[in-house]
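Other chains dropped; remaining ones untouched in position.
Lettered A and B in written order, each chain numbered from 1.
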């Protein structure tokens, strides 16, 4: 029954999505004894101009570096 | 004052969006005595390759069936 919401920046491949979903589900199953069929994983990519850290957008931080 | 965040897969029509918003608001009003004007409903469609269940992406599960 766990719900895992993952927010991240920078696009990832379908293969990476599969791996994240497979491996995070495995953690829920092995560590928390959850059923895989009732474990939901939601992936949300956030654009770098929509993610702030240290008071700046990630895109600005990258441009300034 | 309730905030209702709804994450779902598969696109839905504007008509369905209106119905969900109208009917879920009605539940907040009738069951929880909330004011409709202060009830927020947020709909977020998640792509099937970004939603995992049973350790797989929904798109892979559908392709494999």
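Annotations for the structure displayed:
Heads up, the rule we're going with is that a residue touches a chain if its C-beta (ideal position, glycine included) is under 8 Å from a C-beta of that chain, and two chains touch if they have at least 3 such contacts.
Keep in mind that what you see is a predicted model, and the values were worked out from it rather than measured.
Summary of assembly composition: all chains derive from one sequence, 2 are present in place, and the complete complex in the structure file consists of 6 copies.
The rule is short, and it goes like this: only the chains that are shown with their structure count from here on.
In this assembly, the C-alpha centroid of chain A lies 20 Å from the C-alpha centroid of chain B.
Those residues of chain A lying in contact with chain B across their complex are 14, 17-18, 20-22, 24-26, 36-37, 39-45.
Of all residues in chain B, those touching chain A in their complex are 7, 46, 49-57, 60.
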